[in-house]
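Every protein chain but one is kept in place in this view of the complex.
After this line comes chain A, so read on.
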């Protein structure tokens, strides 16, 4: 059916709000971030191109480098940890029991709340010394109190645990949904071949849902790169800035200290990492469909 000229204008008017808002609030700021990262932006002075100077400065800046390190560590550790545990949990979900629905609901709910709230809820439980609940339990069994939020190592562990608490449930539920779509007869064949439960999971379930798991891996990784709220609420970036994320670095260098060049270069780095992950995700999605 041919579209009349007047209708064409009406269609384009329908597109207008989306295109304008997306351009103003997403695209323009992104381009500005690129521009600032290659110039020496200071208020009241004309922009001057400085090449890669800001990137070199950013990579010499301990705060930025350490925050990139912790962000990458967070993204990799939580992605691997969540995926492995979610696969185990999803296979456990397939065993028929009386409270399956309740279990899935309880485990899913932490992903529906504010990340800040999650951090605050855990903060007291992980208090150092004999005050935190977790330490009390450890000491009850004769262990030694752990400096959860006060030692750099345990603060990181604490953050990983909270991230796991948030994401494990929805991830497992998603994998469970994929497992449900596997053809039952494949398991019957496996059973006839004399496969045990572990072999069924390893040779049937996991290979069949692997493409979806891979897409989820890239999703978790790019979500991990944006981490900010959990450390902010739990440790406030401490102790001694060891749990600063890339977002912290952008906020401190950019908004607190007004170092736009370094902060923008950090912004471009986080954008490039996210974009590469999204491209991989797209490729995997195509392969799965094709």
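Going forward, a residue touches a chain if its C-beta (ideal position, glycine included) is under 8 Å from a C-beta of that chain, and two chains touch if they have at least 3 such contacts; residues count from 1.
The rule we apply is simple: contacts and distances are computed from a predicted model.
Only one of "Holin-like protein", "YCII-related domain-containing protein", "Carbohydrate ABC transporter permease" or "Gas vesicle protein GvpL/GvpF" fits the UniProt record of the hidden chain, and that name is "Carbohydrate ABC transporter permease". The chain not shown here touches chain A at positions 1, 3, 7-8, 10-12, 14-15, 17-19, 21-22, 24-30, 32-33, 36, 92, 95-99, 102-103, 105-118, 120-122, 124-125, 133, 136, 165, 169-170, 173-174, 177-178, 184, 212, 215-216, 219, 222-223, 225-226, 228-229, 233, 246-247, 250-251, 254-255, 260, 263-264, 267-268, 270-271, 274-275, 278-279, 285.
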